[in-house]
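Handing you this structure, nothing more for now.
In this view, the complex is presented without one of its protein chains, the others remaining in place.
Note that the chains are named A, B and C in the order they appear, and that numbering of residues resets to 1 at the start of each chain.
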Amino acid sequence: MLARGAVRLEVSDRAWLQATLDAEAALGRAHARAGSISPEDAEAIARACRVDAFDMEAIGRDAASAGTPIVPLVGAITAAVGGTAAGHVHAGATSQDIMDTAAMLVASRSLGYILTDLEGAADAAGALASRHRSTLMAARTLLQQALPTTFGLKAATWMIGLDQACARLRGVRDERLAAQLGGAAGTLASLGETGPAILSAFADELGLREPIVPWHTDRTRITELSGALGEAAGAIGKPALDVVLLAQTEVGEVREGAPGRGGSSTLPHKRNPVASVSALAAVRDVPGLVSSMLAASVHEHERAAGSWHAEWRPLSNLLLAVGSAAAWLRDCLEQLEVDEQAMRANLDRTGGLILAERITTALAADVGRLAAHDLVERASARTVEEHLPFGEALAAEPEIRERLSAADIERLLDPAGYLGVADEFVERALRAHAEARS
Amino acid sequence: MLARGAVRLEVSDRAWLQATLDAEAALGRAHARAGSISPEDAEAIARACRVDAFDMEAIGRDAASAGTPIVPLVGAITAAVGGTAAGHVHAGATSQDIMDTAAMLVASRSLGYILTDLEGAADAAGALASRHRSTLMAARTLLQQALPTTFGLKAATWMIGLDQACARLRGVRDERLAAQLGGAAGTLASLGETGPAILSAFADELGLREPIVPWHTDRTRITELSGALGEAAGAIGKPALDVVLLAQTEVGEVREGAPGRGGSSTLPHKRNPVASVSALAAVRDVPGLVSSMLAASVHEHERAAGSWHAEWRPLSNLLLAVGSAAAWLRDCLEQLEVDEQAMRANLDRTGGLILAERITTALAADVGRLAAHDLVERASARTVEEHLPFGEALAAEPEIRERLSAADIERLLDPAGYLGVADEFVERALRAHAEARS
Amino acid sequence: MLARGAVRLEVSDRAWLQATLDAEAALGRAHARAGSISPEDAEAIARACRVDAFDMEAIGRDAASAGTPIVPLVGAITAAVGGTAAGHVHAGATSQDIMDTAAMLVASRSLGYILTDLEGAADAAGALASRHRSTLMAARTLLQQALPTTFGLKAATWMIGLDQACARLRGVRDERLAAQLGGAAGTLASLGETGPAILSAFADELGLREPIVPWHTDRTRITELSGALGEAAGAIGKPALDVVLLAQTEVGEVREGAPGRGGSSTLPHKRNPVASVSALAAVRDVPGLVSSMLAASVHEHERAAGSWHAEWRPLSNLLLAVGSAAAWLRDCLEQLEVDEQAMRANLDRTGGLILAERITTALAADVGRLAAHDLVERASARTVEEHLPFGEALAAEPEIRERLSAADIERLLDPAGYLGVADEFVERALRAHAEARS
Partner (left out) sequence: MLARGAVRLEVSDRAWLQATLDAEAALGRAHARAGSISPEDAEAIARACRVDAFDMEAIGRDAASAGTPIVPLVGAITAAVGGTAAGHVHAGATSQDIMDTAAMLVASRSLGYILTDLEGAADAAGALASRHRSTLMAARTLLQQALPTTFGLKAATWMIGLDQACARLRGVRDERLAAQLGGAAGTLASLGETGPAILSAFADELGLREPIVPWHTDRTRITELSGALGEAAGAIGKPALDVVLLAQTEVGEVREGAPGRGGSSTLPHKRNPVASVSALAAVRDVPGLVSSMLAASVHEHERAAGSWHAEWRPLSNLLLAVGSAAAWLRDCLEQLEVDEQAMRANLDRTGGLILAERITTALAADVGRLAAHDLVERASARTVEEHLPFGEALAAEPEIRERLSAADIERLLDPAGYLGVADEFVERALRAHAEARS
């Protein structure tokens, strides 16, 4: 997978460290708001919580002894703060309070970028849907040409999937990312009666939700986020795969437009669909990452013996994979070159067979659906075997000729006349998209 | 995994067949409502769509030739209907319309039972939380005793997770399960202008949502359902694992209450926690099943070449696994026997060490947190190494004795006095549960 | 997924029941061989162990109370045996001994069928490789035409992957499928000193390996089997995906040959690649199933609290998925129709561009690789933009014309002359296959 997009920076070791520092700073300010420490001490703590002031490697090394990076981090912050404020660093918190809160901040910040790229990709799909409402192409089922459709409807379907992915991710970000503060046993025992006030202020400082109870071992927030990211990956992979297939040498209906990208090291003539391939590569990693997150969601008692620690790496990788995929897809769709002539040429390749269903339907009114099916199948077989245009093969069947004139057949074999309500569906989709984006 | 609960019947081959028949019947009625066939023909189709009238084995056998069970099924229905109505069976639909709609019906019906059991489990957890608000027990982190807590808070945390799982599943059921009707290319081409009216009536007949556009290759509905089931599995697994751990011979704080269950084939004295173990077994299958669903979510063009077919088995198994787990957990929690004396006895096993944090906090005001930590660590070490009661070890440290009297120490070592806001958290949780259930 | 092949019967509930009965019968005979019961009693037990004599539904129902189906099964066998022999049923065994041994039997029997189909598929690929050693076609990278190759080399690569999958599965079947007999604690305590003799005879009766120690909670046998099945799925999916892609309407290089299969319910002219699509659908389920098996491989103490029970369903489904995929693929390859003319026509579609690398190589000797790359890239660009034959575009570059004559260019653009050692690779592959199969 080739990582891409701003999300890379948001899941780095440095970003995680900053998020833990933000949590410690917010905890100090929450204490101040609840009156349990002075505003000056809170600000002293906050001032010390700058990522550049800490030795990430040393903290990582010492994390192994403690089983968590927070133990050495708290030591380092305390040393950095000095004075009376030093005694208030991390007050009332347990390591998991800080790590979980940091995970929520990392997720929230990453989701910001992911949503921007997903919305950009959805807008680009919408623009394609709008521009190509009347662009005829073959609909393909099981990779076989089936019936005519429009590129507009295809792009509108991409857009609807992306819009839905955005809606879910936004819902999770706004409703489910919560601060964590419970102390060692989830009772806030060391904070006494001010516990709830500090919890409330802590969440507020960070722009996260306040939970009803500490969620040290209720991981539904984490699994809901993971599920939403998994859903997004599917919505991203769909258009990416379609682009790869449409860009095949033998199909040639689209081409990735980024100048200078996709050259091959040994094949100078190729223009590889790098963005869609890279999006697909990122997407392919996601089901396994989601399963890792789900497998880590059953936590023992008041703090898990392994499952909690197992979340960190796949969570970062999941945000990175979906974020990269979103960035690649947006790039792909915003610069997609569409070859309408190739679409039309491919549509004509079956010599009219692609409209067999329409003939069947026209005949069915007279002879019944199954009989119509059989008649058309016979004509289709001749078309394939004798390389006959489908119109002629149809006209050669007496039972068909009785019912359909040559002009009827010609009209029925015009793909532009057999698009059903494709246009109406595009209209519905664009309207829904406009609502979602406003 | 031992399957359990009504969901077993809802994901059986027979239930899938019934759901496809329900879809075909609803399609006929939708045509009648749109005026494209007569009400009599619609009822003739509906009358034929009874599961007992069909040979499931034969349909399964013929499915292999067609690549879908719908082709032989439509043939069989058409034969069963007879007369003029026969020509209207399946009119305008493609195989995937019927299978996808059936999948939604199977999911909707299964979710009904799953929700009932999950709500039952959450209610049972709520009853435990309420009954045991003051029942002292050890909070355990990394399976080591950490601090006192209450069984009420533990049960309340179970409940909150289960409530959240219910909320998500309900949301998916009500908002995201949609009818599918697009015809071969997703354009409803063979239905002409009445297409949208038929789609709308079709969804209405089945009690499913009407989609904006056909979702043949936009699988976000399926992945969102899968993600919600994955989230539910974690919420179920959490209390199940806690029960298994609390039921250990050496812990003995709870016992599964179902009479006559859990006997061992060779060990007559054992009472195995069968329900929680079975819930865990079912839960353990879920991450892999969700990853199968997600891996199948990138569909080619207008109908996938394999990914669509790949959804059926894991979807059934996912509903079955979560449904069984929910049924087992409800059973477990509704009959759970709690041994308050064992909880209290275990809490006393560390000779008071479990309250070390409280002593640290009390000292920290005077000497600073890190110094307090070191002092208490020294006393703790003596307690462990010399098998000294913690109170004596504390009193033996001059720097502690200066600051805390024997009475202070005794008071500080009473676990009932160091529960923080456990009770308030239980209160908040029960209030939220009451709201969620009303 | 559409199940296919004999493996379906080998993973059915009935097959599992038969396997547990076979284990109980073998246990009786092993006792007789070790002298701990009489041969007559052993035969009485064996006679009772016929699957038709038992009520599968009742056993399934009672399994829920005991947490395992073996408890009610042993009761039923004991009742069926009667007389003195009844007291020796299941002697010395624990439920897991029987279930684990049955799992090994189910796996062993299923692997027999899977190997037959995989070998058949590999043979079919070998026949294609042999027949099409000289059949020219386009090699495609990232679904873009890259260079000429032969269909023979493509099929040989399929074959090598399938051969390797067979080798691994055969290795696991012959070396790693072992009997399980340890009694309740893995010590064979209730058998006294004869334990090892009975264990040895038990394995011998069943044609399974004798383990060094009971493997109740050492699941490497199960995970090794799962890994080998996962590997096989990839080897099956590769040719299936290639067939689906080659069968696309716009590519048309192969066609599935099974008569009467692949008709569409609404599109009478289509011939869907049902076998390869079905193989892909089955394959797509496998990574999730393997992850379920791996996630269940960490077992507590002397018998797991959930992980063991979690193995049964995914194990059956994994064998079924790989077995179905193997059967579908064999079917696909044995009847594959290859259109050599279409392959050749597609190869000519780029107007010669596909041989750009060869021109680059020819020029590189003179001008260096990077300069040659740039020259050829320029000519390629003109070919694409101006729809010029590549030969002309090359000749139009002065720096190329200086070095290559028109005849040189014509010769260099003949794909048959730029196949490298494709033929030698096919030869190596066929030789390795012949060795593997002998």
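Everything that follows uses one rule, which is that a contact is a pair of C-beta atoms (placed from the backbone, for glycine too) under 8 Å apart; a residue touches a chain by one contact, two chains touch by 3 or more.
Worth saying up front: this structure is predicted, and the values here are computed from it rather than measured.
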Hidden-chain contact residue, picked from the options C:His132, C:Arg173 or C:Arg358: C:Arg358
Contact partner of the left-out chain, one of C:Ser110, C:Ser226 or C:Ser380: C:Ser226
Hidden partner chain, touching residue among B:Ala6, B:Met56, B:Ala127 or B:Leu142: B:Leu142
Residue of A:Gln18, A:Ser36, A:Thr94 or A:Ser108 in touch with the missing chain, whole complex considered: A:Thr94
From A:Ala6, A:Val51 or A:Ala66, residue that would touch the chain that is not displayed: A:Ala66
Residues of chain B (touch criterion as defined above) contacting the omitted chain: 138, 140-147, 244-245, 247-251, 263-264, 266-273, 277, 287-288, 291, 295, 346, 349-350, 353-354, 356-357, 360, 373, 376-377, 380, 383-384, 390
Contact footprint on chain C, counting only the chain that is left out: 67, 75, 78, 86-87, 89-91, 94, 139-143, 146-149, 153-154, 156-158, 160-161, 164-165, 168, 183-193, 195-196, 212-215, 217-220, 223-224, 226-228, 230-231, 233-235, 237-238, 240-242, 245, 280, 283, 286-288, 290-292, 294-295, 297-305, 357-358, 361, 364, 368-370, 418-422, 424-426, 428-429, 432
Touching residues (missing chain, whole complex) on chain A: 1-2, 4, 63-68, 70-71, 74, 90, 93-95, 183-184, 190, 240, 244, 260-267, 272-274, 277-285, 287-293, 295-296, 305-310, 312-314, 317, 321
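Heads up, the rule we're going with is that only the chains that are shown with their structure count from here on.
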Junction residues of chain A - those touching two or more other chains: 140-143, 146-147, 245, 287-288, 291, 295, 357
